[in-house]
Each structure stands twice: as C-alpha cells, then as structure tokens.
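Only one protein chain is missing; all other protein chains are in place.
First chain written, first letter: the chains are A, B and C, and each begins at residue 1.
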Amino acid sequence: MTPVLRLFSKPWIWSWLAALTVWFLTIMVTLGASTLGLSQAALTFAAFSVIVGLGQMFVITLGPGNIDLSVPATMTLAGTVALKLMNVENGMILPGLLIAIVLGLAVGLGNYALIKALRIPPIIATLSMSFIVQSAAIWTNRGLRIKPPGMLAEFTTSNTLGVPNVAIVALLISLFAWFLLEKTIYGRWISAIGQSMPAARMAGIPVDGTRFVTYLFCAVLASLAGYLLACFSGGAALNMGSEYLLMSIAVVVIGGTAVAGGDSNVPGIWGASLFMFLVVSMLNTYGVGAGIRLIMTGLIIISVIMLAGGRRAGMR
Amino acid sequence: MTFRLSSDALRLAIPALSLTLLLAAVFWLQPRAMSYVGLNLLFNLAVPIALATIAQMLVMAVNDLDLSMGTFVSFVACVTATFLRDAPLTGILILAGAIAIYAGLGVVIHLRNLPSIVVTLGMSFVWGGLAVLLLPAPGGQAPDWVRWLMTVKPPLAPMAIVASIAIAAVAHLLVMRSSLGVLIRGIGGNQRSVERAGWSIVAARAGAYGLAGLFAVLAGIALVGLTTSADANIALRYTLLSIAGVILGGGEFIGGRVSPVGAVIGALTLTLAGSFLSFLRISPDWQIGAQGAILIVVLALRLMLNRLEKREKRR
Amino acid sequence: DTSAKKIALSNNYAGNSWRQAMLTSWGKVTGEAVKAGTVAAADPFTTAENQATEQAAQIQNMILQGYDAIVLNAASPTALNGAVKEACDAGITVVSFDGIVTEPCAWRIAVNFKEMGRSEVEYLSKKLPEGGNLLEIRGLAGVFVDDEISAGIHDGVKQYPQFKVVGSVHGDWAQDVAQKAVAGILPSLPDIVGVVTQGGDGYGAAQAIAATDRKMPTIIMGNREDELKWWKEQKDGKGYETMSVSIAPGVSTLAFWVAQQILDGKEVKKDLVVPFLRIDQDNLETNLANTQAGGVANVEYTQADAIKVIESAK
C-alpha cells in the first residue's frame, strides 16, 4: 500500500478532509484575509467539542448501546457550581476546578449505578440522570450568571503563540486520551469490551470496573468542559450545555469511531470538531438560512459515514 | 404448577401493572380525573406519542434505532398544518414521499451495512432543516377533518382511550399477527434463518422502515389535530420519549422482542407520569429532576418484575 | 372577591437567567398575595424540555386540578391553542404573556417584539447617522419571538437604508452559543458598526469581538446583569455608548394581577401591551444597581400597576 492509500484507509481522514474543504471554502470568501481569525476561532470552539467528544468517545467505545446523554447537564452543573464557589476570586480557582471534577465523578457514579444496579439501558439511565442533574443546577444558583475569576477568564480567552489556550488544554487532554487508549492496559480493556463483552469477561478483564471508570471519565471531561466554557464565555448559564448533546455524539461518529464499539480514534475527534464549527461558519458566511444549514449538516454527516464505509457486523 | 404464563404475557403484565399503579395514584391525588373529560385530558396527548412509539418499535424490531423520530414527527406536523390543509394533494404526495424515504433508509442501512444511529442522526438534521424551511415561525392550521378526528366525543369512552385502544389493536394485528409482522420480528430474532427460508431481507427491512414512517406520519397528523397548529420544534422530545416508551412497554433494543400493546401502554405511562408529577406540586426547581426520578422508578419496577419472571421460569 | 380563587403559572422553560428571574418574581409577588388572602393559591409549574406538547399536557392537568385561572408563558403561539381552548371551555381564565397564544379566548399581555427590533435600528440611526454594516444575532430558529424581532430589525433597516445587515447568525439567546456563532462569522465580515441582538446574546458577541483586533461596534444589549456590567466598564473606560432593551421578567407578576382582576369580574380587554424595559446611557447605573448579580434587570408589578394598564387599554 502506498502511503497515500494508507492514509485514506484511516477512519479519521474523512473528517479532516471535510474540515479542510469547508475551511478553504470559507476563507475564499475573503480571499484568505480571514485565515488567521477563522482558524483561531475554529480552534477555540472546537476545543470544547473535543473535550466532551473525547469522553463520549470512550463511552461509545464500550460497545453498542453505550452512550452518555447526561453530558450537557453535567457541563451546566459543573460550570454553575464552580463559578458560584469561586465567586470571582482568583484564589479560589483550584477549589473551583476541584469541585467541578468532584461533581463529574458524582454524576458518573450515578450513571453507572443506574446502569449496573437497576439494569437500565445507558441511553435512558443517563437521560434520567441528566434531568436530575439539570434540576440540581437550577436549584444551586437559579440561573444567576456569576463571572469567572479574572485570571481564569483571561487565561481561557487569550492565546499563546497565536494558539488559543483552550485549544492547548484540549490538545493536552487529547494527548492524554490517546496515550490512555494506545499505551495503557485500560485502553486495551475498553477496546476489548467494546468488541465483545463476553469475550472480554472470559479474558479476565474486570469489565464492570472498566466500564465504571469510563463513565466516570466521560462525566469528568464533561464537567471540565463545563468549567472551561463557563470561564471562557464569562459566566455559566443553565442552558450552556444543551448544544453539546448532539455535538458530542456527532463529533465521535463523524470522526470515524465505530458506533458498534471497540474502535476509537482521537485525531478524528479533532477533525470532526473543527468541521462542525467550520460548517456553521461557512454557511453563516454564505448567508445560508437556518433551514438549509441544518439540511446540509445532516447530508454531510450521512455522506461522511457512507464514504467511511459501513462496518462489518456494524450493529446499529 | 401446570399454569404457566408465557413470556409474552409477562412482558405485558409488567407495563400494565405500572400503568395501573400510576393511574391509581393519579386518581387518588386528583379524583376529578376519574371522569370522561378527565380521562381525555389525561391521555389525549398520549395518542401521538403512542403512534411515534409504535414507529420506533418497528425500527427497534429489526435491531435498529431511529434518532430522527422527533424531528420527523415535527416535519410531518409542519406539512400537515400547511400543505395538507391548503393543498391536500401536494400534502399527501409529500407525506408519501417521506414514507418512501424512510423505506429507502432501511434499504441503504441494510445494503451498505451502516449503523442506523448515525444515519438517523444525520436525517434528524435534514428533517429539522426541512421543517424550519416550511415553517420559519410557528403557525399553520390543522385541517378540519384532523381537528374533528382528534376532538370527536365518542360515547362511553373518551377519544383518547378509544384511539389508544385502536392503535394498540391495529399495531398488534400488524406486528404480532400478520405475516409481515412475523417476518420483521424474525429479522430481529435471527436474520440468517429468515434469509435461509428464502425471504428478501432488504424488502422486509424496507417494509419495517416504511411502516415506521407511516406510523410517524400518523403521529404528526394526530399531534397537529390536538395542537391545532405546528412549529418546527414541536415534537423534538418524541425521539427519546418513543425509545423510553418501547422500553417501558417491555421491548428490548435487540432480538426482535417487542410488544405493540406494551408500547402503547408505555406511551400512556410516560404521559401519565408527567401528570402525576404536576399533581404532586413539586417545587419548580425539582420538577425537571422529578421526571428523571420517575423514569428511574418505573424502570426499576420493570427490573423487579423481570427478576420475578426469571424466578417463575426457573421453577 | 378572589380569596377563594386558585391561579397557576404554566411556564415552558426554566433554563436561563431571564426565566429564573421571572419565576423568582412570581414567587415573591404571589407569595405575598396568597399570604394577604388576595388569592387562595398561585402555583408555578415548569416543563422539562421547552416543548409545546409537554406544555399542552401541563395545561390539561391544570384543568383537572381545578384552577380558576392559568397564567401562561407559551412555548408556541399557536401549538397550545388546542389546550387553551379546552381550558376556556372549562371556564378557566387564561392569561398569556411574553410567549403569547393566538387562541381568541385567551388574554394576551404582549410585548411588541417587532417594535423592539425596529427601535434597535432606530437607536443606531441616531447614534451613527452615517450608517454602516450591521451584524444580526438571532434567537432560536423556528421560534416566534425570533422571527418577530428579526422582522422588526429588517423593517428598521428598510426605514434607515444607510444600514446594511451583512451577517446573521443564530445565537439561541445564549451567551456561549452567540459567542461561538459570532466568532465563526466574524473573520469573514467587513467592518461592522453595530450588532443588533435579541437579548441574552450581547455579552457573548462582545466577548467574541474582543478576542479579535476589531474596533468594538455598538452592541445592543439585553438587560442581563453581565451585559450591563460590561457596558459600565466600557463606559467608564472608553466612554462606550449603547442601549439595552428587553422585556422585564417581572411581567409574570403583571399577568398574575391581570388574571386576578379578571377573576374579580373586571372588564379587561383581550389585548394588553406592556412596554419593554429599556436602559439608556444615563440610567445605566441606577438599573445596574437594582439588578441582582448574575440576574436580569427587572420590574415587578403591583395590583395598582395592573389596574393602570387595564384602564389605559380601554
């Protein structure tokens, strides 16, 4: 196989190609003048999708039926509670981060308890959980938008060497996720569980422990994304996560991760996140209305999955 | 112990029991609901949900999942409130085309061996976009015959109950009694053996999806009959509601184990759960959370009864 | 005498600060009214998912619960008509506000959203007589308020042709969504002099623009505390000028009093109009001081206010 062909056999290449195409089409409107601005904006906003997408990817890798619908509510809860705790004080940045992570752990624990102890299918368990979490977010601060501490706001909104800081954070998390997947025993385990749960069990893998940790991980990433997003956008809002429900799933599947589980990839998440942001920007730039924008997004998702090809034994 | 409940009967007993319990609780909280008008008010919005749940159930019967149910029903609602009223022929053509697209999705998913989740996720954007194009702002108006159908007051039992029973009966005949239904469930159970008996799987899957499209279209029409007009976001929650309804009704994600009567009961249960909560007068902060809690409770009940069933079987 | 009457609030959404302020105002004002014995009950209900179908079910439940009046902030102006008609037929007074319904049997406390959009452009035309390019931030696609305000803005642009809308994005009335959408389109836009908004999105737009090296255009604000605070900072620092306009969340209390008046047997016209709450350069500080941190600039109404509104409509 030539290197080019090998590249094209990678599942993530399609999302990157799509992102590049859309990026090019958008900057051509201004004949390239918007290159830097658009790229920076894309990196910034892709970063949030990447963080939640990574968590969702780990869960989806666990195999058919595994999905976490509590991502948006977790983001909201973590964002609101952390900002309330920090109360615009720079000294409270770390405790704020800590409480966000603790909340993520709590939600993940709740999710897996419902899935395991009550045998509720993940899709419904996490949905029910998200209602409860959303209520908790409302109850804690009734939607007040408290500003983030100055240092944190400054950090999340500025660039280092032209690269947005949040993108750097997302990159670090991606590297960590890649490392987990490729280099550690945990990565092998989730991939094995996703391919066949009975086989994984018989191979001596601690299946429940692994799945539990994965749901925790997803919830923690969601809460981390909520924390960052709240600081970035100058305050947490009760509806700030809602966009990330479909987004977190879409970036995973467009990125080439197998919906049937067992096969995940980190680069695809970046390609898909950039693409999802850029496609909206492109259609906005071309002045396309909301209706057409939605239709095109849908058609593009279907085309990407058709190009990437159906998977063998692709359940669902 | 010669008496033995079949697994199908037990599958139904569980949702029926939860519905009865919930209904008893609602009557206790709100005795006024125990009347012709009261029952209609409690259940009339369950009618479109029940139809959508049946549609989702048909897709789940062939081991797939439809994530576009909500946007599709919204789209149908928009068509009903605009074209179906103003230009019935065009309206019917559009709806027929939509059903054909559904059947086509079944074919594509089967032939290219695509994950149905992703394809329908993509389609949910498409239907949503079409709905927004059709009705950028809420509006339109239900055709009179639809409005009449949904508000007619039959003797003895209110429309909502009559319609629910009719839907359950038709779906039961179609899915549990007819040859096509057997074929569709057979694919969910063991696709290979159905193939070996000489059936065309593509055609059967197209049939399942087409029927799902048909029921979803009916759901959209019924919904507009109740609301009198439509908007592009009117039924977004039907996606998750319909899945939850199927599961509550004893259906399973894989294996072709579905129950149409159960699905209708599941839809009624979900609707009733909402009313139950509002009769409880929970603080507004926790009203949303309570919906999650009640889903959990009902599903936990299912687990308990499933355990009972297993013990019964082992005996 | 309405001391035996029960009123319910049917609310379709609680997921933003405006709605939370609305619920808080409701709780405060009606709590006092119940304590004073003016009405027997005033229970708020909120649906989980901002869906007309869910709210229709909620209204039907209220009919069953035997409320005498339903105060309604509707998810859709038309999709609830079926349920509202049923409530009217059951002899229940329905008063809709903010998100109003078109069913003729209901009362409407409307904000002229179209006018609100138009006034934004009018303000800009005074401030920037030479005109220029505008960026429009819209709300949630497919929702009536979005369409109304946007139509008003475009009417305004027609009226003041020195302005041109060069870009339009959907911000879903959320700061973060608006920020993202604006950041995406901004690089491809020519210079813009103003941003016309729908509320809840101004601060997001400001954040997105601040992240670039563009000159800060005049961004119309939407009365949120963070917006006002930002404006105050800019005003103090660079003499930044703009205006802020939105509907006051306390309008729920006006609707409550109107419902109470109707139950009391008062003759009330079906269509009432409340002015929107506008904040200008000179009254910014007072308004900011009266606004709860993280909340929305608000006005709560008294029974007397309601009577005045009713009288003036006659």
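As a working rule, a contact is a pair of C-beta atoms (placed from the backbone, for glycine too) under 8 Å apart; a residue touches a chain by one contact, two chains touch by 3 or more.
Here, contacts and distances are computed from a predicted model.
Asks: Would you kindly match the missing chain to its UniProt protein name, picking from "Ribose transport system ATP-binding protein", "Monovalent cation/H+ antiporter subunit D", "Hydrogenase expression/formation protein HypD" or "Alpha-ketoacid dehydrogenase subunit beta"?
Replies: Choosing among "Ribose transport system ATP-binding protein", "Monovalent cation/H+ antiporter subunit D", "Hydrogenase expression/formation protein HypD" or "Alpha-ketoacid dehydrogenase subunit beta", the correct UniProt name is "Ribose transport system ATP-binding protein".
Asks: Using the touch definition from the header, name the shown chains in contact with the chain that isn't displayed.
Replies: A, B
Asks: For the chain left off this view, which of B:V37, B:V182 or B:A203 is in contact with it?
Replies: Only one of B:V37, B:V182 or B:A203 touches the chain omitted from view, namely B:V182.
Asks: Which listed residue (A:A117, A:M202 or A:L307) would be found touching the missing chain in the intact complex?
Replies: Final answer for the missing-chain contact: A:M202.
Asks: Footprint of the hidden chain on subunit A, which residues?
Replies: 183-186, 188, 191-192, 195-196, 198-209, 212, 258, 262-263, 312-313
Asks: Where does subunit B touch the missing chain, residue by residue?
Replies: Listed in rising order, the touching residues are 6-8, 177, 179, 182-183, 185-186, 188-190, 192-199, 255-257, 313.
Note that in this section only the chains that are shown with their structure count from here on.
Asks: Quick one: label the inter-chain contact graph as line, ring, star, complete or other.
Replies: Topology of the interface graph: complete, with all chain pairs in contact.
Asks: Can you compute the centre-to-centre distance for subunit A and subunit C, using the mean CA position of each chain? Integer Å is fine.
Replies: Those two chain centres are 32 Å apart.
Asks: Any idea how many Å lie between the Cα centroids of subunit A and subunit B?
Replies: About 30 Å separates the centre of subunit A from that of subunit B.
Asks: Between subunit B and subunit C, what is the gap in Å from one C-alpha centre to the other?
Replies: 35
Asks: At least two other chains touched by the same residue of subunit B: list those residues.
Replies: 131-132, 136, 287-288, 291
Asks: Can you list every residue of subunit C that touches 2 or more other chains, as numbers and ranges?
Replies: 14, 23, 48, 141-142
Asks: Can you list the subunit C residues touching subunit A in their complex?
Replies: Contact set of subunit C toward subunit A: 14-17, 19-21, 23-24, 48, 141-142, 167-170, 172, 174-177, 179-181, 183-188, 203-204, 207-208, 210-212, 224-226, 229, 292-295.
Asks: What residues on subunit A touch subunit C, complex-wise?
Replies: Within the complex, subunit A touches subunit C at residues 26-27, 29-30, 33-38, 40-42, 44-45, 131, 134, 138, 141-147, 157, 229, 232-235, 237-240, 242-243, 277-278, 280-281, 284-285, 287, 290-291, 294.
Asks: In the complex of these two chains, what residues of subunit A are touching subunit B?
Replies: 64-65, 69, 114, 118-121, 123-125, 127-136, 138-139, 142, 246, 249-250, 253, 259-260, 289-302, 305-306, 309-312, 314-316
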